[in-house]
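Okay, so here's the structure we're looking at.
We show some of the complex, not the whole, and keep each chain where it was.
Order of writing sets the labels: A, B and C. Residues in every chain begin at 1.
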Amino acid sequence: MVGIGVIGFGYWGPNLARNFSQTDGFELRWIVDEREGRRETARRQYPNVQLSANVDGLLADPDVDAVVISTPTNSHYSLAMRALEAGKHVLVEKPMTTTGAEGRKLVEEARRRGLVLLVDHTFIYTPAVRRIRQLVQSGEVGELLYYDSTRINLGLFQHDVDVLWDLAVHDLSILSFLVDEAPIAVSAVGKSHVAGAPENIAYLTLVFDGAMIAHINVNWLAPVKIRRTIIGGSRKMIVYDDLEPSEKIKIYDKGVDVAETPDEVLMMRVNYRIGDMWAPNLENAEALRVEAGHFLDCIRNGVAPETSGEVGLRVVKVLEAATLSMRLNGCAINVDTLEPKDATP
Amino acid sequence: MVGIGVIGFGYWGPNLARNFSQTDGFELRWIVDEREGRRETARRQYPNVQLSANVDGLLADPDVDAVVISTPTNSHYSLAMRALEAGKHVLVEKPMTTTGAEGRKLVEEARRRGLVLLVDHTFIYTPAVRRIRQLVQSGEVGELLYYDSTRINLGLFQHDVDVLWDLAVHDLSILSFLVDEAPIAVSAVGKSHVAGAPENIAYLTLVFDGAMIAHINVNWLAPVKIRRTIIGGSRKMIVYDDLEPSEKIKIYDKGVDVAETPDEVLMMRVNYRIGDMWAPNLENAEALRVEAGHFLDCIRNGVAPETSGEVGLRVVKVLEAATLSMRLNGCAINVDTLEPKDATP
Amino acid sequence: MVGIGVIGFGYWGPNLARNFSQTDGFELRWIVDEREGRRETARRQYPNVQLSANVDGLLADPDVDAVVISTPTNSHYSLAMRALEAGKHVLVEKPMTTTGAEGRKLVEEARRRGLVLLVDHTFIYTPAVRRIRQLVQSGEVGELLYYDSTRINLGLFQHDVDVLWDLAVHDLSILSFLVDEAPIAVSAVGKSHVAGAPENIAYLTLVFDGAMIAHINVNWLAPVKIRRTIIGGSRKMIVYDDLEPSEKIKIYDKGVDVAETPDEVLMMRVNYRIGDMWAPNLENAEALRVEAGHFLDCIRNGVAPETSGEVGLRVVKVLEAATLSMRLNGCAINVDTLEPKDATP
């Protein structure tokens, strides 16, 4: 039995606590939240779990093997680092940290200690995204040409992070699940409509070395809710609408074939291919339950984490570059230029 | 009766010819197309109209007061200039020219000669766009916060212009119809998926001086057709879906109100306002017919053109800046920096 | 504090228990279910509530003022009657009984004893249906011309009741909430596709004395889920789509105006009126919570029940007539002809 403690029992923490308490193999032992009211709520739901306003008891408890961190983003690094130093496996909410530098330290600490560091990029554990990856990896989609996502709705305005760190983070994790290579340049433009608050609208474009381009449109101030991603491949195209109750994924046998006519090199003929559409049935698994099972598998059986610290770091680095690009009104930023220029690489 | 000649009888020319031939006050006298087959088609539909493979006869004909140019973009400038020099009023298809320099010359020539120069930005004459402008100008929408447009579908790949010049041009004309000020910076990123061809996917963002930001997503390689523009205002928000058979415009009484609590300057409360939605009934007018009537009004009564050469020039200048930004992977370009640095302003 | 007991803790009972336990003014004292497993589930959720496999203790308990019955339909009558005879107020799941005769007895018993008899026609307590009634009663919709409902999906096949008693019952309760008069004739046609099982598809039409006609299409074997009701009025028309996350109600200013030309009596001119569409914002109330509050109001303050036993009886009588019509392949049945032919009316 893997003993587990949940730090942060606000908006998302209760979902994590519920899923871990219901997953065979885990035993929920601690819930930590500095707010008395939240602890009271936790007490009623989990009468046998230890409660505390701080992490000291949890980190010192030898029956705790792993901690789940669902606190505000700016506390992720220090809490995760303390947990790793206490020898605990860590599952941390997304985004993993607020800077790439912090993220790198967590990744290194976990590696050094041989501990699991998993980032809660929940979408990766949904049946829809897993099916899309299968379609991409099997070659059915062909070469990836573009990823174009719209993730807009009214609210919830965040005070500490901008809309990229809140919403685009999902697309960046999905992208890194589908595409091995990192973007060579990141361009973002955004706007804040509330004085003193972070950007509530942003447009992020990622340029890759090959045929691929990715674009993410996020907005907290939209009158309609849209969660739609179009993935264009050389053989098939996918429309993924996460708000569809069924048929979340539609696969289109559409595209273009280019024929060059030999004598006229400047002339080309684009032929449109328009075929059937197909919506595979998806199983009804709850993503957090799948993720909890995977965390157990990583801890017990040494399985490689699908949303590892490295993945979390890659996402944070793109967000960092995007924020900088946004300050520069869209100037392309090379993700790796933000790395410290170490004398010893 | 205003005598008129149509130059170019390819894809769009027949629509122009039909509308002008059916608008009281115009008399269609010439159709010019260098292709014998197109002239033959024109002959059958308009047996009483003069046909020619070149514009010489048309331009020399004193009974022709105005010409309509619907040829490939790269011939617009020279044909429009010749027509103006021959003393004809000009309606030219969008985009007006391929460069701002050419555009400026047309505008100046028309002004000097007192001739009407109208650009065929057809969307401006649709009931939907006119209603949106009315909602904006009446103050009902409040301060404009953003314009976010998605204009994607499969095909038609163009050989000579990229997807911005083909599709984003519509949004740029609508934008200039809604917003008086010009953008201070333009950022665009795009990709071509056909070797040797212009970009078939592009993302264009326009930054304005005040609260406004505009974003245009255009794509010739999408499996689904989308024509959806969201316009966010401080009081109301509009969703304009041009593919809806009815209810093209939906107005949402949604938004946020920001309340700062006095003691905690760093803390703010965003209150969401969620009210009714309303879809005004739109009349069923054909845009080209409205445009033809407006052209007549400009010629006869000296009415100021709604899609004047100045508007067409403003659109071309943004497209020019966007193309440059696209080459630089999104670097923000100030539209006016592309103006020649004249010694005499 | 009104003491309450819930009989039946299967599919719907837990929702009732939850809402009553969370409504101020009620105290949940008993949960009765003959299945050990269901009692065990109830025990975990409500450790302080008394549990029993039968109703004897509950009905004998002087601290219980009201009972909620959510058992299979064929047990409603006997349980409700025993509860009324024990002096308890009763809330019974829909449909109230399996026959009009039973329903009439319950209504009479409740009236004689001055007890509240409420039927759980939940839709009546939704913000959408309440708004529709307001639009109808205020005269905004004009004279009601038709009610046309489609309520189809895959499953859940019932073994004891047909699809009319399972799904059309919702529309019949909504109808009786909107229209005072009872239908003069009922015609239904249906089909069972599972040998030995009740009809899984049925089409029910209700004819009224005046302009009104109502039609209900119910189906357990449909590949898509639809919950859409169109309500036509002489002044406005409403489309109510219960699956829409927002904008459940759309009000169309559409209709026809008929003009008769004096000389040609056989000729008439139908003019179409096509105006704006409007979707009012609806509050986010949970129907069962509203219903629980209303039950309390009826018990404490003598408010007249909105889904009274009389309403429940009216619904059952239409269902009874519909079942008979279905056996006769659609023959119109007068609802009142099924009443016993008493010598003394």
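Observations on the model:
Here, a contact is a pair of C-beta atoms (placed from the backbone, for glycine too) under 8 Å apart; a residue touches a chain by one contact, two chains touch by 3 or more.
All values derive from a computational prediction rather than experimental measurement.
Whole-complex tally (this structure file, single sequence, 3 chains shown): 4 copies.
Following the convention adopted for this analysis, only the chains that are shown with their structure count from here on.
Averaging Cα atoms per chain gives one point for each, and the point farthest from that of chain C is the centre of B.
Copies chain A and chain B of the same chain sequence form an interface built mainly from equivalent positions, shared numbers / all numbers used being over half. Centre-to-centre separation of chain B and chain C, using mean CA positions: 54 Å.
With each centre defined as the average position of its C-alpha atoms, the distance from chain A to chain C rounds to 44 Å. Note: centroid distance chain A to chain B, computed from Cα atoms, is 39 Å.
Among all residues of chain B, those that touch two or more other chains are 274.
Those residues of chain A whose C-beta lies close enough to touch chain B in the complex are 145-146, 148, 150, 152, 154-155, 157, 159, 185, 187, 189-191, 193-197, 201, 203, 205, 207, 211, 213, 215, 217, 219, 221-224, 230, 232, 234, 237-239, 250, 252, 254-256, 258, 267-268, 270, 272, 274, 325, 328-332. Within the complex formed with chain C, the chain B residues making contact are 247, 253, 274-281.
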